[in-house]
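Removed: one protein chain of the complex. Kept in place: all other protein chains.
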């Protein structure tokens, strides 16, 4: 291969080398950026894990204000982490979506927990602009992707049947009605969207099982006359 | 569920609805954008298919200028298509990477063909800046992603063993030496890059099989004294 | 190849042969050791199968003392088998983890059964040091790997929903409350651990389904006023 090797010293070869030296630098640069992003994403994951542990206590009927206080501390931690993420990405304008995959799963989980906490406190849906505000995100610079928000809301919905079951167990018979009203509205709102065959669509398709389970629990308390409203037609009513 | 439904008319519910109306618009907008991008990507795919058909004729030892003329016509078509793609994406600054997945496979194929044609004409590697120029891409607005370029070059490498085999069949015994020199340099250049465990790394790992196959063909012509250099001592030599 | 073969008689070749004779001995030795370990592991598997058969009778509401007596007989068998395993491994110090894969699955199953039996008898979690004691394991020589213990506990958790369902069927309405209290504590304890993305993490992730199932059963007995506490207001209450 001696003669083949000879051409290695040609100018075209050194031009090739020069080009790849440039690539090396650029790949190192984007690799380092990705490492920094992943480090922050790992901290977001860690913070959401703690927040989740706090929120799980509502299933053991711990008072919401107590649970909320501990969970909200993590929102402040998350706010700081998203500020760091935004700072990293502002270094390279227009590359938000290039690295989006490196933090989106963690963000969807964060949204689901913050929205669940918000529902516990207000019985309302946490809106997109409200999450951005809570996390200190600025849409013009580093915003919250709408699909990530919607997927997070679907994850929150998955938590509701369990909450209803545990609330009824501890004697809160009005909870199913409230959750059902909320979930019915939420499901109807999602139905307005013309979702494509993607991950969000699949997650939304799962929401109907949450809805059905809550309907069943509501049915159980109504049929037994346990629901607090006077207009019940359950067991108690028939015996009255 | 009558009482549950009642709460739908509450203000919180209408606020939810209003938010989802906004999402509907935004999802429609990004969905339409994606449809337009995919339509252009389909045309790019169609054009590269035609270009590939032209280039395949080199395996039947048709003269390169004839093959090149027909293939180059497609480069002009591609240039027009990338202009359309750039125009669509310039409507939404900073979203290049959001939709990148919708045209990157087609682009990698286009790069591989244009680079193969360029090698046939010049025996040199088509550089990243040269492809951008040929396709009328402007890095500051809508450029060619480096990884897409590099993956395209790996695909081009996959075409070379077949070309060498067919050239030797038609009596071009100097082709293996030239391709081997080029591929050896290219492989060494790629090795400079510190590739991560991703798609590009996997494609590059395949390049060594191209290199070995070309080495084997070069071996075949050398050992038979068919290589055009004077120093051969193979079959021809023994018969002299 | 005659001349090639000639060099086989060189000194380098006989040195190569000598080395491989050493390898042959060492591979035979470790192969034999592995065979002996696997033979004991097969007996452990056989003993846990018998123990499992005994324990399954609790799902048919056979009295726990009767079930326990027969299951405990197998713990003695297991103790003897682990002594044999320890003796084999003490022949080659520092190779515990070399052959660990050959008995760990069987050990995890054994842990799950012994811990389930212990829970039936005491309503407490069998601790790591207690299992070691029961099986005659000495941590300084041949101990129980912590991950194997934890995986075994996850397997035990998988058995609890079925137990609760069958107990309620036979009229033991207090069982869900007790299992739920235990499983809630266990789940919270596992959450303290910062589990990596490995097999143990995956098994633990499954524990939440056990927890939910038990919550559902507890819900069922509570809403029907079947739970033994006086504050129920379910079906029984309305009929009172």
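For reference, chains read A, B and C in written order, and residue numbers begin at 1 within each chain.
Here is the rule we use: a residue touches a chain if its C-beta (ideal position, glycine included) is under 8 Å from a C-beta of that chain, and two chains touch if they have at least 3 such contacts.
For clarity, every value in this text was computed on a predicted model and none was experimentally measured.
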Check your understanding: Which residue, C:21, C:76 or C:138, contacts the hidden chain when the whole complex is considered?
Key -> C:21
Review point. In the full complex, which of C:13, C:53 or C:133 touches the chain missing from this view?
Key: C:13
Check your understanding: Who touches the missing chain here, C:68, C:137, C:186 or C:207?
Key -> C:186
Point to revise | For chain B, residues in touch with the removed chain | key: 184, 188, 191, 212, 215-216, 218-219, 222-224, 231, 233-235, 238-239
Practice item. For chain C, enumerate the residues touching the unshown chain of the complex. Key: 1, 3-8, 12-13, 15-17, 19-21, 23-24, 26-28, 31, 93-98, 100, 123-125, 127-128, 146, 150, 177-178, 180-182, 184-186, 189-190, 192-196, 215, 218, 229
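Just so we're on the same page, only the chains that are shown with their structure count from here on.
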Practice item. Classify the chain contact graph as line, ring, star, complete or other. Key: line
Check your understanding: Where the CA atoms of chain B average out and where those of chain C average out, how many Å apart are those spots?
Key -> 52
**Study point:** Centre-of-Cα separation between chain B and chain A, whole angstrom
**Key:** 36
Point to revise | Of all residues in chain C, the ones touching two or more other chains | key: none
